[in-house]
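I have placed the structure first, in the form of structure tokens, so that the comments after it can refer back to it.
Only one protein chain is missing; all other protein chains are in place.
Each chain carries a letter (A and B) given by its place in the written order, and its residues are counted from 1.
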Amino acid sequence: MRATLKELAQIAQADIQGDPEYVIYGIAGLDKAQAGDICFLATSKFKQFLSASQAGVVILKPEDADEWSGNALLCQNPLVAYAKIANFLSQQLNKPTGIHSTAFVDESAEIDATAYISAMAVIEAQVKIAAGCFIGPGCVVSNGASIATNTYLHANVTIYPYCVVGQNVIIHSGTVIGSDGFGNANDNGVWIKIPQLGRVIIGDDVEIGANTAIDCGAMEDTIIGNGVKIDNLVHIAHNVQIGDHCAIAGCVGIAGSTTLGKHCSIGGVSGVADHIEIGDNIHFTGMAMVTRSISEPGLYSSGIPAESNRQWRRNVVRFRQLDVLEKRIKALESKLKQLEGS
Amino acid sequence: MRATLKELAQIAQADIQGDPEYVIYGIAGLDKAQAGDICFLATSKFKQFLSASQAGVVILKPEDADEWSGNALLCQNPLVAYAKIANFLSQQLNKPTGIHSTAFVDESAEIDATAYISAMAVIEAQVKIAAGCFIGPGCVVSNGASIATNTYLHANVTIYPYCVVGQNVIIHSGTVIGSDGFGNANDNGVWIKIPQLGRVIIGDDVEIGANTAIDCGAMEDTIIGNGVKIDNLVHIAHNVQIGDHCAIAGCVGIAGSTTLGKHCSIGGVSGVADHIEIGDNIHFTGMAMVTRSISEPGLYSSGIPAESNRQWRRNVVRFRQLDVLEKRIKALESKLKQLEGS
Partner (left out) sequence: MRATLKELAQIAQADIQGDPEYVIYGIAGLDKAQAGDICFLATSKFKQFLSASQAGVVILKPEDADEWSGNALLCQNPLVAYAKIANFLSQQLNKPTGIHSTAFVDESAEIDATAYISAMAVIEAQVKIAAGCFIGPGCVVSNGASIATNTYLHANVTIYPYCVVGQNVIIHSGTVIGSDGFGNANDNGVWIKIPQLGRVIIGDDVEIGANTAIDCGAMEDTIIGNGVKIDNLVHIAHNVQIGDHCAIAGCVGIAGSTTLGKHCSIGGVSGVADHIEIGDNIHFTGMAMVTRSISEPGLYSSGIPAESNRQWRRNVVRFRQLDVLEKRIKALESKLKQLEGS
């Protein structure tokens, strides 16, 4: 990693305070950063820590600049600027190219010369791996799958046959793309598998966490839009469509044929029912139970936060009596009416 | 893929409309199917799309047959017929046999000559792989495990020592069979592992999705019955027993020593408590919280579907006041009694 303040200002579209030729070698937190390191001040709330920082450069809002006399990048969203800069600096790291001696690559696969296939990876027939890709150790890319430029598969990722992965995608370890959808027909009590013939199509600039699974479509394809970010241990069923720039947190399950619009977010450990349509700009807090289509943008929630076990036991009993409580209120209302009338 | 209409009619136990010698080469959806393709009409609701279809053959109910003049298979359950036909056609695909040059197979393992061991797979000592099995790339089948005929492990599946997998089983990538159960004894605040000495026994005709984990029993075995279908990211703890023909959707957790009867189903993101007994033909909707034994067949549910965050906040407050609300009703009732008495 090595860049001048001037170069980084351009990447972050930020204004420079101090020496434009100052050289940055590393990234660190505000409290640990040393000379040569760049760090950022996420919110003004922490600006009292600026005076003690040893950082070479701080990214901050113009209104916080008077608290810091050293080199700085000034911009409205220091977190976004930091993200852009940190990505730029980490992309400078040397990437290997070629095929590790222990990998297996089918002779019909097309591997770009600038891609890298790691140890013990398996690349099956007719696979296409584009320029700048990194296929981690132990990954399996199955027959006919294609992976576009600069995509990075961490170790032990599995891509099923004929799936299509966009460019600048990152997929973390243990994740499975293209497993069969959960499609079964009930023949007098016995489940008969319905062959799953579709693919998974993943757009550009997508990131998918560890141990997530995205099923292929039954006949059509499962589609993950551009810029979608998916966390760990997420289950996306067959024929789901996720719109561009959605964010889905850990342990979420989305059932079959459901559609998410653009710019949605789903909090962790939520469940989304099958065959429903969620519009654009719809957000769910954690552990939401989403059972119906929603078109109105906004924030939606469900679930009762944990309370002491003693209190919870009482409230559960009352919940089960809600119907009875309502009847008691109704009885009171009618009696009162009688009394008033008398 | 290649079959005559006559052959497929026999497989699906359906009646023929049109030319019994018509040859089918492929499967497609009603809207995309061409000459030589077979497709199905799931429900009469879509029958207006029949007239525009180019399909070679349509599977439909006898009562919809008048809307379609082409070749057809007539039967009461087109989805089941389609599933049987699609399975038949996809089983015709050439299966490889033998051991890939990069796989490692212990010399004491018994691999049937008609099975296939893919690249980078590891087959440990005393393992038995029966006829027609496919062991995907990167799979690990550990010491003494046995896999019966025609079972298919997709890439990167792990089978722990001594587990037993039935015939015609499909296991998807990333799934782990036989990991240690979560058994710990508390010794004055310090957890001591209880060695898990049982196995996992999986019946015939089972399908297990991606990144699922089924723990071995503590001393006895964990048992998955015949015809059970398990989705992605499901956790099945030690000593669980799942009856024949159950279906368990994605992200479900079933805690230790719990028993499910036959023909049950569990909706996605549900949790089932430990040491309970669920009878036959019991079904749970998604996100169900199952805390007690149930013997009465039927449909069970829990959870409050998501609503607008504003409304939800209000209702959560009221939920926490349920006990107080009940007391207020009680006070009203007694006052009213006094008034009536006076």
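Here, a contact is a pair of C-beta atoms (placed from the backbone, for glycine too) under 8 Å apart; a residue touches a chain by one contact, two chains touch by 3 or more.
These numbers were taken from a predicted model, which means no experiment stands behind them.
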Selected residue (touches chain absent from view) among A:Gly56, A:Gly203 or A:Gly227: A:Gly227
Candidates B:Gln17, B:Ser53, B:Asn77 or B:Asn156 - the one touching the absent chain: B:Asn156
Touch criterion as defined above, residue of A:Ala9, A:Ile129, A:Cys251 or A:Ile294 at the omitted chain: A:Cys251
Where the unshown chain meets subunit B, residue by residue: 104, 120, 122, 124, 138, 140, 142, 156, 158, 160, 174-176, 179-180, 182, 184-187, 189-195, 197, 211-213, 215, 219-220, 233, 235, 237, 251, 253, 255, 269-271, 273, 284-285, 288-292, 298-305, 307, 311, 314-315, 318-319, 321-322, 325, 328-329, 332, 335-336, 339
Footprint left on subunit A by the chain that the document does not show: 27-29, 77, 79-80, 82-84, 86-87, 90, 100, 102, 118-120, 136-138, 154-156, 170, 172-174, 207, 209-211, 227, 229, 231-233, 245, 247, 249-251, 263, 268-269, 286-287, 303-309, 312-313, 316, 319-320, 322-323, 325-326, 329, 332-333, 336, 339-340
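Criterion: only the chains that are shown with their structure count from here on.
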Whole-Å separation of chain centres (CA-atom averages), subunit A against subunit B: 26
